[in-house]
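The complex appears here minus one protein chain, its other protein chains still in place.
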Amino acid sequence: MGIGMSQKEMKRRKTSFGDKIFTVCNVLFMIAFVVITLYPVLNTLAISLNDGTDALRGGIYLFPRKFTMKNYITVLEKDNLVTGAYITVARTVVGTVFSLVTNAVLAYIVSRKRFLFKQQLSLFWVVTMYVNGGMIPTFLLFKGLHLTNSFWVYVIPGMISAFNMLVIRTYMNGIPDSLEESAQLDGAGYMTIFWKIISPLCKPVYATVALFVAVGQWNSWFDAMLYNRMSSEYTTLQYELMKLLSSVTNQGNSAEAMKNAAGTVTPTSVRAAATILTMLPIVCLYPFLQRYFVTGLTIGGVKE
Amino acid sequence: MASMAKRKQKIKEPKIEITWKEIKRQKVLLIWSAAIVLYGIIFYYLPLGGWIMAFQNYRPKDGLFHSQFVGLAKFQQLFSDATFLRVIRNTLSMGVINLVVTFVMAIVFAILLNEIKSNGGKKVVQTISYLPHFLSWIIVTGILHDALSGTGIVNELLLKFGILDQPLNFFAHPKYFWPIVAFANVWKETGWNAIIYLSAITAIDPSLYEAASMDGAGRWSKIRYVTLPGIKPTIIILLLMNVGNVLNAGFEIQYLLGNGLVQSVSQTIDIYVLKWGISQNDFAIGTAAGIFKSLVSIVLIVIANMIAKRSGEERLF
Partner (left out) sequence: MKAKKLAALLLTAAVAAGTLAGCGGDSTQADSNDVAGVEGTGGDSAGSNGEMKHFTAFFAVPGSEINDDNEIMLKIGELTGAICKETWLTGQTAQEAVGTLIAGGEYPDFIDGGDGAAQLYEAGALIPLDDYIDQYPNIKEYLTEEEWDKLRQDDGHIYWIQQFGNIYGEEKATTHNDEAFWIQTRVLEWAGYPEVHTMDQYFDLIESYQEANPTMEDGMENIPYTILCDDWRYFCLENAPQFLDGYPNDGSVIVDPDTLKVIDYNTTPTAKRYFQKLNEEYQKGIVDPESFTQTYDEYIAKLSTGRVLGMIDQWWDFAYNVNDALKQQGLDKQGCNYVPLPITIEEGIKNQWHNSGGVLNVSSGLAITTSCEDVEGALAFVDALLGQEVHDLRYWGIEGVDYEVDENGEFYKTEEMRMNASDTAYKASHMCSYSYFPNYSGTSRDNINAMSPQFQPKEFYDALSEDVQKCFEAYGAETYVDMLGTSEAPGAWYPMYSFSSNMTTATEGGMAWAKMDEIKHEYLPKVVMASDFESAWEEYMGVYEGCNPQAFLDEMQEELDRRMEAAEKYK
């Protein structure tokens, strides 16, 4: 043992100079990266806290020039916001659970080495990533299935996504077959192996996919507009915010639209406030997911 | 490094014959996949019936079933239009540039982040890095426009360091447009895209790093011989998927950053469809362009997948 230690130390000394340079460069790179990526967020925050008319002049960087909470109040006073928030939370939770389970099951199936139609089933889903029937046929289909004017249009249609499935499958492919084989010898069926053996090892990738799905659900508004425009009980937070933004927006292309839009809050500042408000919940929840894919799990032990 | 060899081995497929015994054995898997295929047919393949629109003079009043058939006229119209050929060029160029830079940046960022020793620092940097993903393009392009304007920070720095002697109007020159778009993509999505790689890195057996240290590997060699091979399957899969997406170079960012002076390089297929299709009440043009994009994508991923198969790498199907 003692000899081993000293050998290691020698090697460390040899490489430490290069390592130090690497560390310094890496830290510098990360600082630069953080500065560049944090700037737009802080800028948005500053604009959201700045008087709208004043913000029109531009020149706001990291701090508000004329502080106000008015933009946030405008957003929070929007009618239907509570219903929207409730539906959005519901679709995020329900949608993520449904999507994660189905994608994981599918990924599990196509990652089984013995599965007969592995290649065909994978191809079947890969193709779905690159084809699209278009807005009108899709609308007609959902209408035919009675998915329009209902909550389930948020959950059912996009449930399985080839992208997420493939991400999980890749991860599962990395899990040694020996685990499955020994469980099979113990008489475990495919579903038992999925729940008891594979899934616990897939926590990092599940967390990743859950994050993707949840953020997608959280930010989604187009489906609410397209399929539930007339059913305000199924409105979503983001759709309500979009409506607010497009009502104060400058994009109206006529005198009438501009007259409608004129007001003390301006699109830029309201948009900033809405953006910060929708970011907050995700930023708060993020650490709970993050520990799965940043800190890392010591699954090495069970691997071999 | 021993485990790497093992991984290669794993990818070699066992040949399984379709027999009753095997079918019975896989009953559960087959039932599940049948249900999933049914779902896929309904939600992904059935709407493709709408592709019929591309061969029609689609009028909303006649719907999909009664519109007049025009054969390949819409495709002819597209491919005889010099503007369409130009937007294909633009889309493809921006698609490839974006693919390369965003892809490489995400991997580099994930690996370097993994090299940060302090767990707290790692978490903070990672959290900040993905935040721009939540900003809409209109906000990001607004900030970018500010930064690159005549009085913006970029011109200020370039003037200060004597690289320029008068402010440069970046958005007036077609040659800067594609790099600006690429930068904006990297800026907004690098942290977000890196999440997948970070989660793949967590699956790497820590003992491999220990073993590498024992062998006297420095940080570079550990990255090269442990981290990179560990996430290679993920890299390959994402690369394959993204290759199919090169024609989806976007709409919003080009629309928001573009102007008359650079429109010859800024317009993408999606912008073209909006302008010459939907805005002209011609839905068929959009569908025809969509079919074209789909075909190109599928051809590209089939080729890419074949290459991956030949080199014995992870593949899509």
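Should a chain be cited, it is by its letter among A and B, assigned in written order, with residues numbered from 1 in that chain.
Following the convention adopted for this analysis, a contact is a pair of C-beta atoms (placed from the backbone, for glycine too) under 8 Å apart; a residue touches a chain by one contact, two chains touch by 3 or more.
As the structure is a prediction and not an experimental result, all values here were calculated from the model.
Asks: Looking beyond the chains shown, say which of A:L49, A:I136 or A:I193 touches the absent one.
Replies: A:I136
Asks: Using the document's definition of touch, tell me which of A:I21, A:V35 or A:L56 contacts the absent chain.
Replies: A:L56
Asks: Identify the residue among A:F17, A:F63, A:W195 or A:F222 that touches the chain left out of the display.
Replies: A:F222
Asks: What residue numbers in chain B mark contact with the hidden partner chain?
Replies: For chain B, the residues touching the absent chain are 59-61, 63, 83, 142, 145-146, 149-150, 169, 171-172, 256, 259-261, 263-264, 274-276, 278-283.
Asks: List the chain A residues touching the unshown chain?
Replies: So the residues of chain A touching the unseen chain are 51, 53-54, 56-58, 73-74, 77-80, 135-136, 139-140, 143, 148-149, 221-222, 225-226, 229-233, 239, 242-244, 246-266, 268, 270.
One rule holds in what follows: only the chains that are shown with their structure count from here on.
Asks: How many angstrom between the C-alpha centroids of chain B and chain A?
Replies: The mean C-alpha positions of chain A and chain B differ by 16 Å.
Asks: With touch defined as at the start, can you tell me which chain A residues reach chain B in the complex?
Replies: 8, 11, 14-15, 18-19, 22-23, 26-27, 29-30, 33-34, 36-41, 43-44, 58, 102, 105-106, 109, 112-117, 119-134, 136-138, 140-141, 145, 156-157, 159-160, 163, 166-167, 170-171, 173-174, 177, 189-191, 204-205, 207-208, 211, 215, 219, 268, 271-272, 275, 278-279, 282-283, 286-287, 290, 292-300, 303-304
Asks: Which positions of chain B touch chain A when the two form their complex?
Replies: Residues 3, 7, 10-11, 13-14, 16, 18, 22-23, 25-26, 28-30, 32-33, 36-37, 39-40, 42-51, 53, 64, 109, 112-113, 115-117, 119, 121-129, 131-136, 138-140, 142-143, 146, 187, 190-191, 195-196, 198-208, 213-214, 216-220, 233-234, 237, 241, 244-245, 283, 286-287, 290, 293-294, 297-298, 301, 314, 316-317 of chain B touch chain A in their complex.
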